[in-house]
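Have a look at the structure below, then the notes.
Of the protein chains in this complex, all but one are displayed in their positions.
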Amino acid sequence: MVLSIFKVLWNNLKQGPSTDPFPFGETFTPARLRGKVTVDPESCVGCGVCATVCAGNAIKHVEREDGSGKDFYVWHNTCTFCGLCQHYCPTDAIRLTNNWSTAHRNEDKYKMKEHEFIAYARCSECSQPMPHMPHAMLDHIYGTPTEELENIYSLCPECRRQKAAQQFGAQIHD
Amino acid sequence: MSNTYTIPVGPLHVALEEPMYFQVDVKGEVVQSIEMFAGHAHRGMESLALERNFFQNIVLTERVCSLCSNNHPLTYCMALENIAKIQVPERGQYLRVIADEVKRIASHMFNVGIGLHVIGFNTLFMHAMEVRETMQDLKESIWGNRMDISANTIGGAKYDLDDELEAYLRKTLEELKKPVEEFRHMYATHPQVKARTQGVGILPPEAAVEYGLGGPVARGSGIDNDVRKETPYAAYDKLNFNVVLGEGCDVRSRALVRLGEIFESISLIEQCLDQMPKGPICCDPLPDIPAGQAVARSEAPRGELIYYMRTNGTMYPERLKWRVPTYVNWEGLRVMLDKAKVADIALIVNSIDPCLSCTER
Amino acid sequence: MLDMLSHSFHLLIFPGGLFALLLGLLLKGFDRKICARLQRRVGPPILQPFYDIIKLSQKETIIPDTANKAIFKFAPVFGFMGMMVAAMLIPVPGVWNGATGLGDMLMLLYLLPIPAIAFMLAGSASSSPYGAIGTSREMVLMFAYEIPLLVVLLTVAIKAGGADGSEFSLAQVVAYQHANGSFGFNLSMIPAFIAFLCFIPGTMGAVPFDLPEAEPELLEGPLLEYSGPLLAMFNLMSALKMVVVMGLGVALFFPGTIPGGALANLAWFIFKCFMLMLVSVTIVRSATGRLRTDQTFKFYLKYPSVLAYVSLGLTLLLK
Amino acid sequence: MINEMKQRVIKLAADMPKGAELNWTTDLKDNQFGWVTLNDVEDLPLFAEKILPEGRLVTISACNAKAEDAKSFHEVCYHFVMKGLAVTVTVLPTGVEPTVPSITQWHKSADWTEREMAESYGITVTNHPNPRPLFLHETVQSEAMERLVPLSTMTNSASTNSLWEKIMGEKGEES
Partner (left out) sequence: MSIIDAIKSKAVRSPWLYRINAGSCNGCDVELATTALIPRYDVERLGCKYCGSPKHADIVLITGPVTSMVKDKVLRVYEEIPDPKVTVAVGVCPISGGVFRGSYSVPIMLDDIIPVDVNVPGCPPRPQAILEGVAMALDIWKTRI
C-alpha cells in the first residue's frame, strides 16, 4: 500500500546515498571488463584473423615495404570492444584490457590508437624475411624443443623444407 | 476546447528513448488518430550484413539493439548452426541460456522502470534502476560489458564461468529476489501507480491475435506465445519454467507479466547452474559453411525474434533477414492508443517496450 | 514620503524582493537536496538554484520565429512582478506583521494565480502544441486548486473575525492567532489545514500535479521554448511563489512566535516554511507519480474541497 | 500439435491450384521447419487465407535470386508460424517489374513488411492498403538493396582508406 513507499523512502534516508564516488574517487572495475585493446608484438604472428573478424574495421595490418615486418594498428574510436579478436587470436597476442577510460577531446580523435610494429624474423640460412613465430606456439606444434628443432625454428619455410629433405636423405644413406 | 489539433511527438522527444515521429490528432485531451513515421534509426543493416563476413555479423547483429542484444547474435548463430549442422557443446548451450536470462531480467527491469519515470514516479524508477544495476554489474563481471555482452559466437559461448563467478552469480540472484518482490508489490498496490496504469491501453486478446502481436504485450492479454516453450532452443528443453500470463490486457498487466518473468528467469539461471556439465563451451574449429537456408527463432525480452539466413558457400551471407518483436507491436499501438488520453500516450508506447533500432535496423 | 520608502523597502528588500528571492531559492535547493537523499542520491549542492540562475542569465535568448514576441517576453516579467507584489504582503510573525491594508488576503487570492496566468500566456505565445496543451492543463488545474484555497481562506477569515463577522487582513489573522492560539492546533481547522497542504503541490506545480510541465509528456510544456534570462525569470518567479505560498501557510495556520527577538523569529519563520515545504512538496513528490488531468480534477473536488467545507461548516457551527 | 499443423501444411500445399513443392527440415533440437515453394505467385493470397487461423505471418524476406535462375530476378519468402511450426513460403515473381499480391487483408502484420520490401527491392505489391515508403529517406534512392549495395561497397572502401590514412598519419599518444 501507500505505506510501503514510505518505508522505501525511510530506508533510503537511513542507508545514505549509494552514489559511486567517481569522478572524485575510485570506482569498481571488474577484471573481465572489455576495455581498450592491446597487442603484444612478441607473440603476434601477423596472421590477420583479428582484422578479419573485426566488425568495426578497427584493426589494420600494413606490410612494410622493406619487408622488415608489419605495422599493426588498432583505432579505438571504431572498436566496439566485442572481444572477437581476442577470442579468435591463435597466440593470445591481442587482448582487451580493463581500461575503460576512453573519453578524449575531439582534436585527439585520430590519435586514439594502438600502434605496434610486428618485426619479421630472418631466416638464418637465406636471410629471407618470414613471419615471426612465438616460441610457445612452436613448442605446441613440435613438442619439447631439442637443439635440432631450435635450428629449424629459425629457418624460413623454404629452407626448412630443404633442411628436412637433406636430413631425411642423410638418414636413408645411413 | 472541442477543436481537433495535431501534436507532433518526436522525432527527438525526451519520453522516447529513440527517434520516432508520431503525429497525434487530439480532441481536447483524447487521441483521435495516430500516424507513425519511422526510419530515423534506419541504418541499412540488412545490406551491411551482406558485406560483412559471418564473424563480423555476430557483432553487427548484436548492434541491432542493445536491450535485446544477446538474442540477436544468438538467433543469428542458431540460424548459421542450422545450416552448417554445427552441434553446440552442452555447456555452451547452458551458458547461452544464462546470458539470455540475465539480459531479460535487466531489460524487463529497465522497461518497467522507464514506465514509472514516464508517469513521474522518480523514486520508484530509481529504485528499479538500482536493482537493475546489480544485473549490470553481473554482466560486466562475467562478460565484460554492461549492455552488449557479446556472450555468443558461432558454435557456442565465448565466456565461461569459473567457480568464483558462479558463486557470485548465485549470490547476486539470491539477493535479487527480495527487492524485486518488494518492487512488484509496490507496483501492484501503490494507489497512484494503479490509477495511472489500470485500464489504460487496453489490448483485447482478439486484437492481439489479429495483429499477430508477440512477447509480453500479447502475454499481458493472456495469449501464450512463448517461443522457449513452442520450439525450444539452447537448453530450454531441459529446464522447467512457467509462461507468465496476465489478464488485465492493460499497461499494468503487461508490467506485471514482465516482473513475473523476472522470477522465472532467476529460477532458470539457477537450474542452469545446477545442471550445467563441465566441458568445452564452444565448438572449435569451425566447419565450412555450405550453401543453404535456415530459419531460427528465439524469445527475446520483447517477444519472438526470427532470423532467416541464406548462404551460398562463401564467407558472406547471401541474405540475412530478421524480424524483431517490436516490428509487429507498433501496429498494435493503433488499438491501444485509440481514444486514449494525451497524458497516457507515452505510457502506452512504453508499455510495448518499443525498440526502434530493432524495428528499423 | 516615508510611507513610499517603507513600501519600496517591503517590496524590494524585506519581506518581498531580495529576502524572498534568497529564501525561495534556498528552499528550492533544500527541496532538491532532500528529495535526492530520499532517493539515495547525493544530490546537488544546496546553492544549486543560485548557480542555475547565474548560468541562465549568461545564456543566449532564443525566441522562436512563430512566437508572439511581445507576449513571449512579457509573460515571465508579468509573473515575476506579480509574485514580487505578493511576497510583499506576506507577514513574518514577530518581525513584520504584514501590510496594514484591510483586504490583503483577498489581494493574495488574486495575485496567487498570476504565475499560472503567466504560464498560460507563455504557452499560447510560444505557439508550440505542447505549450497549448500545457495552457489548457494549467487552466483546468487552476480551477481545481483554487476552489479549496478559496474555501480555506474564507474559513480562516471567518474564524479570525471572531464573533463579529470576518476578517480579511493577514495582519489581523496573525494577531488573532497570537491571542487565541494557532489554527494549526485547532481541531476544527485541521481539515482546512490538510486542504491547504493539498493545495500547495498543485499551485507549486510539483508531482503529482505537475501536469502543465510534465516533462516526459509535454517537455516542460509552456517553458519548452524559453531559454536564457527569460527562463531564469520564470525560475525566480517560482522561487518567489514558494515563499508566498509557504509564508501564507505559516500566516494562516502557524503564526506563533518564539521569544528571542526579531532575528530568532526570522529563523523560526524560515524553519516553518521549510517544514511546510518538506511535508507538502518534497515528501509528496518523492512518494508519488503524476496524475492525469481528469484524476487531478476529481482529486481536488473530492478531498481538499470537502475537507475545506468541513472546516467551514465547523467554524460556522462553533461560532 | 506440431503433427496436426504439419498435416495442415501438407494439405494446403496440395490444394494450391497451380501446385507447390514441399520440403521439411529439422534443426538440431528436432524442431520442424516447412519449406513451400509456390509455382505461381497468384496462389499466394489463397495460401495466406487458408493458413488462418493458426498461421500468422511473421515476416517477409525478399532476396535477389540466384544468378543461374534467369527466369526470375527475385525470390520472396513469406515466413509463417503455426503454433510453433515455422513454414516458409517462397514465391518467384517473374518479369522485369516483379509483382506480388498483398496479403495484408488477412495478415495485418504484413503491412509494414510489404512496404519495406517494396521500397528496398522495388517489388510492386498490388492491393496494398497503405503504399507509403516506410524507412528510407528521400535522398536514398528507393530499391536500396538492389542498386546501392555495390555502390556503397565501393564508397565504403574509399572512405575507409582515407580514414586509415588519417589514423596512420597522426602521431599517437604512445608512439
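Per-chain residue numbering starts at 1, and chain names A, B, C and D are given in the order in which the chains are listed.
Definition applied: a contact is a pair of C-beta atoms (placed from the backbone, for glycine too) under 8 Å apart; a residue touches a chain by one contact, two chains touch by 3 or more.
No experiment lies behind these values; they were computed from the predicted model shown.
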Contact partner of the left-out chain, one of B:Arg63, B:Arg91 or B:Arg297: B:Arg63
Listed residues B:Lys27, B:His40 or B:Lys238, member touching the removed chain: B:His40
Option touching the unshown chain, where B:Met129, B:Leu165, B:Ala188 or B:Val243 are the choices: B:Met129
Positions on subunit A where the hidden chain makes contact: 17-20, 22-23, 27, 33, 55-57, 75-82, 100-106, 109, 112
Positions on subunit C where the hidden chain makes contact: 32, 36, 39-45, 48, 50-52, 54-56, 58-62, 215-216, 219-220, 223-228, 231
Residues of subunit B in contact with the chain not shown: 11-12, 14, 17-19, 39-45, 47-48, 51, 56, 59-60, 63-67, 69, 110, 114, 117, 122, 125-126, 129-130, 133, 136, 140, 145-148, 355, 357
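Going forward, only the chains that are shown with their structure count from here on.
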Centre-of-Cα separation between subunit C and subunit B, whole angstrom: 45
Distance between the centres, which are taken as Cα means, of subunit D and subunit A, whole angstrom: 40
Junction residues of subunit A, two or more chains touched: 2, 5, 9, 12, 18
Subunit D, residues touching no fewer than two other chains: none
Touching pairs - complete list by chain label: A-B, A-C, A-D, B-C, B-D
In the complex, subunit A residues that touch subunit C: 2, 5-6, 9, 12-13, 15-19
Touch list for subunit B against partner subunit D, complex: 38-39, 42, 44, 46-47, 50-51, 78, 81-82, 85, 87-88, 209-212, 227, 230-233, 237, 293-297, 304, 306, 308, 310, 312, 318-319, 321-323, 327-328, 330-331, 360
Residue ranges of subunit D in contact with subunit B within the complex: 25, 27-29, 31, 33, 35, 53, 56-59, 61, 63-64, 66, 77, 79, 81, 83-84, 86, 88, 107-109, 111-113, 120, 133-137, 144-145, 148-149, 152-153, 156
